[in-house]
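Showing subunit A:
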Amino acid sequence: MSKLKIFTKGFFAENAVFVMLLGLCPTLGTTTSALNGLGMGLATTFVLVMSNVAVSLVKNLIPDKVRIPAFIVIIATFVTIVELSMQAYLPDLYAVLGLFIPLIVVNCIILGRAEAFASKNNALDSAIDGLGMGLGFAMALTMLGSIREILGSGSIFNMKIYQGDGALVFVLAPGAFIVLGYLIALVTKLTKKA
Partner candidate 1 sequence: MLKTFTKGGIHPPENKLSADKKIKILPIPKQVFIPVSQHIGAPAKVLVKKNDLVKVGQLIAEQGGFVSANIHSPVSGKVFKIDNVTDTSGYKRQAIVINVDGDEWDDKIDRSSNLKKDFDLSSEEIIKKVQEAGIVGLGGATFPSHIKLMPPKDMVAEVLIINGVECEPYLTSDHRLMLEKAEEMLVGIQILMKALKVEKAFIGIENNKQDAIEHLNKLVKSYKGIDVVPLKVQYPQGGEKQLIKAVIDREVPSGELPISVGAVVHNVGTAFAVYEAVQKNKPLIERVVTVTGKSVKSPGNFLVRLGTPVKELIEASGGLPEDTGKIISGGPMMGKALNTMDVPVVKGTSGILILPKEEAKRRKVKPCIRCAKCVEVCPMGLEPFLLMTLAEKSMYERSEKEDVMDCIECGSCSYTCPSDRPLLDYIRLGKNQVGAMRRARSRK
Partner candidate 2 sequence: MASKTKSTFVNMVVVLFVISALASTALAFVYQATKEPIAKAKLEIKKKAIAQVVPEFDTSYNPIENMFKIALAEGDSLECYPTKKGGDFSGYAIKANTNKGFAGEFWIMVGFTPDGKIYNTAVLEHHETPGLGDKMQKSKSNWSEQFTNLDVPNIKDIDGDGILIEVKKDQGTVDAITAATISSRAFCDACERAYTAFKKIKK
(Lines give C-alpha, C1' and ligand atoms only; values in the text may rest on other atoms or scores of the structure.)
Protein backbone atom coordinates (compact mmCIF):
# COMPACT_ATOMS: atom_id res chain seq x y z
CA MET A 1 0.00 0.00 0.00
CA SER A 2 1.40 3.39 -0.94
CA LYS A 3 1.93 5.99 1.73
CA LEU A 4 -0.60 8.23 0.05
CA LYS A 5 -3.21 5.53 0.09
CA ILE A 6 -2.55 4.79 3.74
CA PHE A 7 -3.08 8.44 4.41
CA THR A 8 -6.20 9.05 2.35
CA LYS A 9 -8.22 5.94 3.08
CA GLY A 10 -9.27 7.38 6.41
CA PHE A 11 -11.06 10.25 4.72
CA PHE A 12 -13.57 8.36 2.63
CA ALA A 13 -13.10 4.68 1.93
CA GLU A 14 -12.61 3.77 5.57
CA ASN A 15 -13.85 6.89 7.25
CA ALA A 16 -14.26 6.04 10.90
CA VAL A 17 -17.58 7.78 11.35
CA PHE A 18 -19.39 7.52 8.04
CA VAL A 19 -18.25 4.10 6.97
CA MET A 20 -16.95 2.16 9.96
CA LEU A 21 -19.33 3.71 12.51
CA LEU A 22 -16.61 3.93 15.13
CA GLY A 23 -16.22 6.53 17.81
CA LEU A 24 -19.85 7.51 17.73
CA CYS A 25 -20.08 8.84 21.27
CA PRO A 26 -17.72 11.78 20.79
CA THR A 27 -19.03 12.19 17.26
CA LEU A 28 -22.46 12.93 18.63
CA GLY A 29 -21.55 14.30 22.02
CA THR A 30 -19.03 16.97 21.11
CA THR A 31 -20.32 18.33 17.84
CA THR A 32 -22.61 21.03 19.12
CA SER A 33 -20.49 23.44 17.13
CA ALA A 34 -17.89 23.27 14.39
CA LEU A 35 -15.13 24.38 16.72
CA ASN A 36 -15.89 21.79 19.36
CA GLY A 37 -15.99 19.10 16.71
CA LEU A 38 -12.67 20.20 15.32
CA GLY A 39 -11.10 20.36 18.79
CA MET A 40 -12.26 16.87 19.64
CA GLY A 41 -11.14 15.60 16.25
CA LEU A 42 -7.66 17.01 16.68
CA ALA A 43 -7.32 15.72 20.23
CA THR A 44 -8.25 12.27 19.00
CA THR A 45 -5.86 12.57 16.08
CA PHE A 46 -3.02 13.33 18.46
CA VAL A 47 -3.74 10.30 20.60
CA LEU A 48 -4.21 8.16 17.51
CA VAL A 49 -0.88 9.12 15.95
CA MET A 50 1.07 8.82 19.18
CA SER A 51 -0.42 5.50 20.24
CA ASN A 52 -0.06 4.09 16.74
CA VAL A 53 3.62 4.97 16.72
CA ALA A 54 4.17 3.68 20.24
CA VAL A 55 2.35 0.44 19.55
CA SER A 56 4.22 -0.21 16.33
CA LEU A 57 7.53 0.41 18.10
CA VAL A 58 6.89 -2.01 20.93
CA LYS A 59 4.75 -4.49 19.03
CA ASN A 60 7.35 -7.23 19.05
CA LEU A 61 8.13 -6.89 22.71
CA ILE A 62 4.57 -7.51 23.83
CA PRO A 63 3.36 -11.08 24.24
CA ASP A 64 0.11 -11.70 22.37
CA LYS A 65 -2.00 -12.54 25.38
CA VAL A 66 -1.43 -9.23 27.13
CA ARG A 67 -1.58 -7.28 23.90
CA ILE A 68 -4.90 -5.55 24.59
CA PRO A 69 -4.18 -4.44 28.17
CA ALA A 70 -0.79 -3.19 27.06
CA PHE A 71 -2.33 -1.19 24.25
CA ILE A 72 -4.94 0.22 26.57
CA VAL A 73 -2.27 1.39 28.98
CA ILE A 74 -0.39 3.07 26.16
CA ILE A 75 -3.53 4.74 24.85
CA ALA A 76 -4.64 5.82 28.31
CA THR A 77 -1.26 7.40 28.90
CA PHE A 78 -1.54 9.58 25.84
CA VAL A 79 -5.14 10.42 26.63
CA THR A 80 -4.13 11.61 30.06
CA ILE A 81 -1.35 13.68 28.52
CA VAL A 82 -3.87 15.34 26.22
CA GLU A 83 -6.22 15.85 29.12
CA LEU A 84 -3.61 17.51 31.32
CA SER A 85 -2.23 19.66 28.52
CA MET A 86 -5.64 20.81 27.46
CA GLN A 87 -6.55 21.70 31.01
CA ALA A 88 -3.36 23.72 31.22
CA TYR A 89 -3.34 25.49 27.91
CA LEU A 90 -6.88 25.32 26.46
CA PRO A 91 -9.10 25.50 29.55
CA ASP A 92 -12.12 26.84 27.64
CA LEU A 93 -12.16 23.96 25.19
CA TYR A 94 -11.56 21.52 28.01
CA ALA A 95 -14.60 22.85 29.83
CA VAL A 96 -16.76 22.19 26.77
CA LEU A 97 -15.44 18.77 25.82
CA GLY A 98 -15.31 17.69 29.45
CA LEU A 99 -16.00 14.03 29.99
CA PHE A 100 -15.35 13.14 26.39
CA ILE A 101 -11.61 13.75 26.70
CA PRO A 102 -10.92 10.84 29.09
CA LEU A 103 -13.36 8.83 27.03
CA ILE A 104 -11.03 9.01 24.03
CA VAL A 105 -9.46 6.00 25.66
CA VAL A 106 -12.47 3.86 24.85
CA ASN A 107 -12.88 5.28 21.37
CA CYS A 108 -12.94 2.12 19.29
CA ILE A 109 -11.02 3.81 16.51
CA ILE A 110 -7.84 4.00 18.53
CA LEU A 111 -7.76 0.49 19.86
CA GLY A 112 -9.01 -0.63 16.47
CA ARG A 113 -6.13 0.99 14.60
CA ALA A 114 -3.64 -0.31 17.15
CA GLU A 115 -4.96 -3.81 16.63
CA ALA A 116 -5.58 -3.69 12.90
CA PHE A 117 -2.72 -1.57 11.68
CA ALA A 118 -0.05 -0.48 14.11
CA SER A 119 0.61 -3.93 15.52
CA LYS A 120 1.42 -5.13 12.01
CA ASN A 121 3.21 -2.19 10.40
CA ASN A 122 6.27 -0.02 10.93
CA ALA A 123 6.30 3.22 12.84
CA LEU A 124 6.21 5.56 9.85
CA ASP A 125 3.30 3.82 8.18
CA SER A 126 1.51 3.66 11.51
CA ALA A 127 1.99 7.36 12.02
CA ILE A 128 0.62 8.10 8.55
CA ASP A 129 -2.27 5.76 9.16
CA GLY A 130 -3.04 7.41 12.48
CA LEU A 131 -2.85 10.85 10.94
CA GLY A 132 -5.10 9.92 8.03
CA MET A 133 -7.64 8.18 10.20
CA GLY A 134 -7.54 10.94 12.78
CA LEU A 135 -7.95 13.73 10.27
CA GLY A 136 -10.75 11.82 8.58
CA PHE A 137 -12.39 11.58 11.99
CA ALA A 138 -11.76 15.26 12.64
CA MET A 139 -13.21 16.11 9.25
CA ALA A 140 -16.37 14.13 9.98
CA LEU A 141 -16.73 15.79 13.36
CA THR A 142 -16.19 19.24 11.94
CA MET A 143 -18.71 18.59 9.21
CA LEU A 144 -21.29 17.38 11.67
CA GLY A 145 -20.45 20.22 14.04
CA SER A 146 -20.80 22.79 11.25
CA ILE A 147 -24.17 21.52 10.15
CA ARG A 148 -25.48 21.41 13.69
CA GLU A 149 -24.11 24.87 14.42
CA ILE A 150 -25.57 26.34 11.25
CA LEU A 151 -28.98 24.79 11.78
CA GLY A 152 -29.02 25.10 15.53
CA SER A 153 -27.37 28.41 16.27
CA GLY A 154 -27.33 30.17 12.93
CA SER A 155 -23.56 30.49 12.96
CA ILE A 156 -20.43 28.64 11.91
CA PHE A 157 -17.18 28.74 13.90
CA ASN A 158 -19.02 31.25 16.07
CA MET A 159 -19.63 33.61 13.15
CA LYS A 160 -23.26 34.52 12.84
CA ILE A 161 -24.53 33.76 9.35
CA TYR A 162 -28.21 34.50 9.69
CA GLN A 163 -30.35 36.50 12.04
CA GLY A 164 -32.63 35.00 14.59
CA ASP A 165 -32.59 31.76 16.48
CA GLY A 166 -31.76 28.49 14.84
CA ALA A 167 -33.60 25.27 15.48
CA LEU A 168 -32.46 24.48 18.99
CA VAL A 169 -33.11 20.82 18.53
CA PHE A 170 -29.97 20.52 16.42
CA VAL A 171 -27.82 21.58 19.34
CA LEU A 172 -29.49 18.93 21.47
CA ALA A 173 -29.32 15.15 21.32
CA PRO A 174 -32.15 14.43 18.84
CA GLY A 175 -30.68 16.75 16.25
CA ALA A 176 -27.28 15.07 16.51
CA PHE A 177 -28.71 11.67 15.68
CA ILE A 178 -30.90 12.96 12.89
CA VAL A 179 -28.19 15.01 11.17
CA LEU A 180 -25.71 12.13 11.35
CA GLY A 181 -28.34 9.76 9.96
CA TYR A 182 -28.95 11.86 6.88
CA LEU A 183 -25.24 12.60 6.55
CA ILE A 184 -24.40 8.90 6.48
CA ALA A 185 -27.15 8.29 3.93
CA LEU A 186 -25.71 11.06 1.79
CA VAL A 187 -22.09 9.92 2.10
CA THR A 188 -23.07 6.34 1.33
CA LYS A 189 -24.95 7.49 -1.75
CA LEU A 190 -22.07 9.64 -2.99
CA THR A 191 -19.34 7.07 -2.36
CA LYS A 192 -21.40 4.33 -3.96
CA LYS A 193 -21.72 6.32 -7.14
CA ALA A 194 -18.04 7.18 -7.25
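Candidate entries met the following condition: all candidates are chains of the complex that A comes from, given by their letters.
One rule holds for everything that comes next: contacts are C-beta pairs under 8 Å (C-beta built on N, C-alpha and C of every residue); 3 or more make two chains touch, one makes a residue touch a chain; residues count from 1.
Since the structure is predicted, the reported quantities are computational estimates derived from the model, not experimental observations.
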{"item": "Identity of the candidate that touches subunit A (this complex; choices 1 or 2)", "value": "2"}
{"item": "Subunit A residues touching candidate 2 - in the complex, by the definition given at the top", "value": "32, 58, 60-66, 69-70, 73-74, 76-77, 80-81, 84-85, 87-89, 91, 95, 152-153, 165-166, 168, 171-172"}
